[in-house]
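So that we are looking at the same thing, I have put the structure below in structure tokens.
Some chains have been omitted; the remaining ones sit where they do in the full complex.
Every chain is named by a letter (A, B and C) in the order it is written, and numbering of its residues begins at 1.
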Amino acid sequence: MTGWLPPEAWTALALSLRVSTVATVMSLPLALACALALARGRFIGRGALDGLVHLPLILPPVVTGYLLLLAFGRRGPIGAWLEQTLGITLAFRWTGAALAAAIMGFPLMVRAMRLAIEAVDPRLEAAAATLGAPRPWVLATVTLPLILPGILAGAVLAFAKAMGEFGATITFVSNIPGETRTLPSAIYTALQIPGQEVAVARMALVSVAVALLAVAVSDRLSRAVARRIAGN
Amino acid sequence: ADITIFAAASLKTALDKATAAWQAAHDDKIVVSYAGSPQLARQIQQGAPADIFISAAPEWMDTLAGDKLIDPASRRDLLGNTLVLVAPAADGAPVELTSKDALTGRLGADGKLAMALVDSVPAGVYGKEALTHLGLWDGVEARVAQAENVRAALALVAQGEAPLGIVYATDAHAEPKVTTVATFPEDSHAPIIYPAALVTHDGAAAKPEAASFLDQLTTGPARADLGAEGFVVLPSPAPAAKP
Amino acid sequence: MLQVTLHHKLPGFTLDAAFDSPPGVTSIFGHSGAGKTSIVNAVAGLLRPDVGRIVLDGTVLTDTKAGIMVPAHRRRIGYVFQDGRLFPHLTVRGNLGYGARFAPRGAPGPDVAAVVDLLGIGALLDRRPGLLSGGERARVAIGRALMSRPRLLILDEPMAALDAARRAEILPWLERLRDQLGVPMLHISHDIADVARLATTLVLLENGRVRRAGPLAEVLADAGAATGLDPGDIGAVLSGHIAAPDSDGDDGLTRIATPAGDLLVGGIPGPPGQAVRLRVRAQDVIIAEGSLGRTSALNVLPAVVAAIEPAPPMVLVTLDLPGGGRLLARITQRSVDHLGLAPGRQVHAMIKSAALG
């Protein structure tokens, strides 16, 4: 098996898995908050937030990567601040790759959650309120469990996107073997060389297999949840 | 008739000038599709309607030649380039490439050396070759940040994210935020050559307009436009660089 | 004590209602679409009225003029919804627990075991609402609201989906909630029998407006208010108390002492002296002349005809009882003619024991 793919490809796969998982998990709470705000909120700046969330989808990935570089690079205002106060370095690190992946997947995650939230019957939330539950509690115990399939769908979309993200990642954190060379970067590299088609195909296959597994698992999970709720 | 040119993206500024000049004097409309050489070569393999292909590296031209997709007689080495070491403009002290720790010293504790992908993108491949030749590669290998293409590597230096980068002289020339701090000796790497050729479709002869534009490029006033961007304008007509 | 003043416009419908609800149970009664649910929604804090003021036991819950709108979760008002609204992702046990979660520690009220027992939902505890029948859902919804130990309990047609047997089982317990714990209730029902047993106050709602509101007996016995009621529902309410056990032996009858005389009634258990209310439907009262044959109707009270009003296709006869109180009798015009009834006439009112159960 190790001969089938060069060892560096396995390294890249491991890194991609780490990056995608971290990106997905870390962006979940913020995505949920955004989805809630967008689905239920009535505040000034709602439109602006909506736009901001969609940006990574609309901009060519390299532009997003470039903007990330400007903001989160070592010399970037946020990057410098993070490094000095929290000791978090993103530039040229796998953490930066995770940030890029998280940002690219963010609109997908928020949309899925938001759709699910909008499908929740607000009358159930009203019922919870009459039972004395304050708003945050209602969200945690009624809204959240009901949108679990949506959260899973959003997470798996973001994960899949993270597994395939390349443009923003390489622009922001470059391609450093073992640190930021994710599977898509490795694939891209191979694509630049004539005659590497087989290696490309193999790596793509592995990437696809992993992401599809995630899709399948999440689908099964969310169906199970939905079935339990519907009761049949 | 229209002339469609598939050209490596890094040629954009230079080629845009040359085509503008040509169109001022001729009726033919020229469209140029700029993308990565590998992408363009693969598209030509799949029957893209290109009349002229200008590659950023000879190997993709070789591939097309092997597939009999170019007119071998028309192939010429159009331009050459020089490989340079750049640093942010604010930090422009020259670097002595002969010294073993010249690079590592300048990079500091955790600074990165920005390059294009060292295994696949031509600028990266040349750079790795040169560093190896100079005995510097082993010292910096772990410090290299590989960008998608040479322009992205340039951007890393321009933004101050990387204290050093290896790019083409043409790139350094165009970006005021960087300074050239060293030039790699010509013999430290294979010659940097941008070959051009007419594309043939299923053995059909190339459009005469395309042939005359290509000739004009290699002989005409366009040479000045190309040279102004920092390219090495190779002697014309250049000998085919096929080994 | 709940005070409600509301004005609210909806497309095609205007609510314009004011009533006071003294301690006890206030029933809101009115046609479909009369605005009953809208009123209780406002009380629960789920509807912000255009203009309105709602005060519960001195606490202002809603006051549009003063800009006060206490959020629903701080009102401590339990609500059994007309449409159920059980949490689909929780089991029955989880739904009950949700109700209990925010119940104030010290508040009086039944515990889970008591509620489960009462509502007969022990076998359903681990099921999800999607698997319950309509009536099962209604019972769980009642239980969930009870578990939150509310200061006021809103019941929006809580028993519409329940069968008579289940109703009969739950009603006494709602009565007990009312009488022993003093949980005030705002109750909506189409069934005047439930209303009569539960309500102390009756609000007749018509087309968004309060047509008549007041103590149950008064409103029910008001022939003028009767247009708002089903003919079969009109009647009087007699108050009395359980008298000493009857010497005639243990035949399951209870003797109720009222100012107008004693009545024998089936199946009202309780210690002597306990106050009871008897609804006597106008339809169940027979008017007889002085001399009577022997019948199975055990309850015969002397009475004086007070008024005779048409209520097509019948007429409504109001009877004054000598000891105080009134009865209504719904009889045919033909009987009025036969018996020569007229105000002031001395008659007997005959009521079956079975009709008083």
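Please note the rule applied: a residue touches a chain if its C-beta (ideal position, glycine included) is under 8 Å from a C-beta of that chain, and two chains touch if they have at least 3 such contacts.
Keep in mind the model is a prediction, meaning the values are calculated, not measured.
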Whole-file subunit formula (labels as shown): A x2, B x1, C x2
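The definition used in the following text is that only the chains that are shown with their structure count from here on.
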Chain contact topology (line, ring, star, complete or other): line
Centroid spacing, where centroids are CA-atom means, of chain B and chain C in whole angstrom: 90
Mean-CA-position distance for chain C and chain A (Å): 57
Residues of chain A whose C-beta touches two or more other chains: none
Chain B residues touching chain A - in the complex, by the definition given at the top: 36, 38, 41, 59-60, 62-63, 112, 114, 117, 119-121, 144-148, 152, 155-156, 159-161
Contacting residues of chain A [partner chain B, same complex]: 62, 66, 69-70, 73-75, 91-92, 167, 170-171, 173-176, 181, 188-194
Complex contacts: residues of chain A adjacent to chain C: 123-124, 126-135, 138, 141-142, 145-146, 228-232
